[in-house]
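Please see the structure below; I have some questions.
Only a single protein chain was left out; the remaining protein chains are all shown in position.
Residue numbering begins at 1 within each chain, and the chains themselves are lettered A and B in the order written.
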Amino acid sequence: MFYREAGDFKTTYAADSQTFPIKFDRFRYYAVSFVAFLIIPFVINDYWVNAIFLPFLIYSIAAIGLNILVGYCGQVSLGTGGFMAVGAYGCYKLMTAFPEVSIFFHVLLAGGITSIVCVLFGLPSLRIKGFYLAVATLAAQFFLVWLFNRVPWFYNYSASGQINAPERTVFGIEVTGPNTEAWATYLFCLVFLTICALIARNLTRGTQGRTWMAIRDMDIAAEIIGVNPLKAKISAFAVSGFFVGVSGALFFSVYLGAVEVGEVFGINKSFLVLFMIIIGGLGSIFGSFAGAAFLVLLPVLLKNVLVGMLGWPTDLAAHLEFLIIGGLIITFLIAEPHGLAQLWRVAKEKLRLWPFPH
Amino acid sequence: MKMKLATMALGALMAAGPVMADLVFPDLSYRTGPYAAGGIPFSDGYNDYFTLLNERDGGIGGVKARVIECETGYNTEKGVECYEATKGEGALVYQPLSTGITYQLIPKVTADGIALHTMGYGRTSAANGKVFSNVFNYPANYWNGASLVVNHLLEINGGDLGGKKIALVYHNSAYGKEPIRTLEELSKKHGFDLSLIPVDHPGQEQKSQWLQIRRERPDYVTMWGWGVMNQVAIQEAANIRFPMENFIGVWWSGSENDVLPAGTAANGYKAVTFHNVGSDFPVFDDVQAHVVDKGLAAGAGDQIGTALYNRGFYAAMLAAEAVRTAQEIHGVADINAAMMLDGMEALEITEDRMAELGMPNFGPSFKVSCENHGGPGTGAMAQWDASAKTWSLISDFNASDMEVIQPLIDADSNAYAAENNIATRCN
Partner (left out) sequence: MSDQLVFAMEVFLNGLMAGVLYALVALGFVLIYKASGIFNYAQGVMALFSALTLVGIMEGQVPFAHVINATFGTDLHHFGWHVPGFVAILLTMAVMVLLAICVQKFVFRHLVGQEPIILFMATIGLAYFLEGVGDLMWGSEIKKLDVGLPQGINLMIDETTFGWFGYGFFIDNLDIVATIIAALLVTALVIFSQYTKQGRAMRAVADDHQAALSVGISLNFIWVMVWSVAGFVALVAGIMWGTKSGVQFSLSLIALKALPVLMLGGFTSIPGAIVGGLIIGVGEKLFEFAIGPMVGGATENWFAYVLALIFLVFRPQGLFGEKIIERV
């Protein structure tokens, strides 16, 4: 009833090919942006921003990045943790080397550096396919972590081997360091997420996205119809690397503020982001958000319910969390094997027809 | 049958009701995850001491202590969540326990004006109170630990380590790399050869490392390990028949968990420690009477007297004493975080006081000052007896080589101050 194309006539080509062609979708998108940009910043506090919003926003960027590579281009990657580390250490080196430049550009540049590194480790994808490709990215994961731990130049020869984000500002407002305001860090990350999501959405809708999907669906067939696999795969690695690098830079500079590579950017991180996009839905921008929300918000929610409201011992609650998350993943799968995004799509289909299902 | 969960839920509801004066001690525990075996006893000890004070003395200076436990699983992100969730409750002092969470919290607690106590871990140069106003790491840190190991070896060798070979087996992370600088300085000073043998996380497979040790035949091996790495290293050392009394771990490689899986083969293994071991203290009778017998023990209640339980217990004791000091300074019983900082900075632990608490010789006697947040840097050597399954101290609490360590602390903390534009205090 509310959600339909009927009566929504397009009179120009531009209107026909806009990002959200259905009116209801468009308004929903405006509403979400309105709430995110103009309401949340005024009500947010330290707990909400540090425990919930920052991880959610940053993981969403990483998930979008990985989804481009895995979901759209079909190249399995288990090196996300390592690539995020490149973003983090790149950002740190830039922050300390050029303190007068705005952190905004440092984050973007860190993304660029990661993009190059990602392409480098993506080169074997031209020869190795499927699960086997994971070995190249796993090699990247372990090698990069080892490298950042081994070479003191990366952590500016500090005795502790940790990197600490110094205070940096955007338009005179602090976004890194301990004295930040909740709304500032939130908005800073939100801006990056919005930019990334817009880029990703439009890339995947256009020629580039179609080439990636052609490669994903069957690379030989794609080659025959004139898709250059080298260009397609490398560009997917580059774009994905950029997003992942940005998320790594934000993760270090804005969210944590201090990072030790092995602990924060270990193999677990790679698996976590991969789980996010699989649970959320491969090949879907919305799925990246949904997956990040599922794996970031659910544990916090469960913890607060089990420990905070029911007063259970913390260790029992933590074990139960695992049990419940595991159980939920399986239940969701049996209900809808293609991730949360597919659930959403099915719901939309239903809404289109409602209330006249025939 | 008591419905324990139900009563707990009720307790939580009541606690959420009227705001009573209380002293809040967040406990960022890790009872799950790969390091759970180390986190459980520490957290039990930390909780039990405050329960004891509440039950026996009615709190500290008449105000009840409230421990808020928050599970981190040794994960930095969960640690952030725990910190943000508990800091609004009037938290007095944080014990973050993981290196990652510590580094993460150092700037945050400084901004929020809360104390951070990283006892025998975290950032070593935080001992310099001139730079790190809110961070305390008394009574000893890693660099003290390294020096204490070398001092012990000097003692065994009649004061001369010239030409001896010492190998450091370490967890290849910031934590594991901590002692390297100190050991390098000490090797220059005392003329021993130092070889560095890193083990990558998690450390389940250490064949290469121990074959290397077997080939190079160092006289002594010292270890900075954590988690599964400890158990495997001790087992591998036993396998290559390395004499256990020449194998010395840091305090995080010296708990019952680390030696028990190797069985009798671990007999004679040594570990440096900054607090006493075993359950042979009068205070533990009180714990039995007031905590365990009333069914109030944290966790399963089976950890009393283990090395890590004692460490948690000791940490709680130091926190409680700091509260007492703060109460004396300010004449207020229900202190806040700022007063707690003053209390920690003026803390003095004497032999008499420890005896009074029923913990004679439980740790070194020391005094904290504005400049020195690191305490005396003293420690003792403990040795494992596999047949009795107990640790026992084989030395007194001896001093470490501050001549070597202090310049290192100053250099690192000043670098931090410069990087973050921190003005030095205590002038």
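The rule is short, and it goes like this: a residue touches a chain if its C-beta (ideal position, glycine included) is under 8 Å from a C-beta of that chain, and two chains touch if they have at least 3 such contacts.
Remember, it's a predicted structure, so these values are computed and weren't measured experimentally.
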Of A:C118, A:L187, A:I279 or A:A341, which sits in contact with the chain we cannot see? A:I279
Which residue, A:W146, A:W183, A:F286 or A:W344, contacts the hidden chain when the whole complex is considered? A:W146
Residue list for subunit A contacting the dropped chain reads 124, 127-129, 131-132, 134-136, 138-139, 142-143, 145-146, 150, 218, 220-221, 224, 267, 275, 278-279, 282, 312-313, 315-316, 319-330, 333-334, 337-338
Interface residues of subunit B toward the undisplayed chain are 1-5, 31-34, 36-37, 40, 172, 196-200, 202, 204-205, 207-208, 211-212, 214-215, 227-228, 231-232, 235, 238-241, 257, 260-261, 263, 265, 295, 300, 302
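Everything that follows uses one rule, which is that only the chains that are shown with their structure count from here on.
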Taking each chain's centre as the mean of its CA atoms, subunit A sits from subunit B at a distance in Å of 37
Show which residues of subunit A lie in contact with subunit B when the two form their complex. 46-47, 50-51, 55, 96, 146, 149, 158-162, 164, 166-167, 177-179, 255-260, 262-264, 266, 300, 303, 307-315, 317-319
Which residues of subunit B touch subunit A once you look at their complex with the stated criterion? 5, 8-9, 11-13, 29, 31-32, 36, 40, 69-71, 73, 76-77, 80-81, 84-85, 87-88, 98-100, 103-104, 106-108, 110-112, 123-125, 172-174, 177-178, 181, 200-201, 299, 408, 411-412, 415-416, 419-421
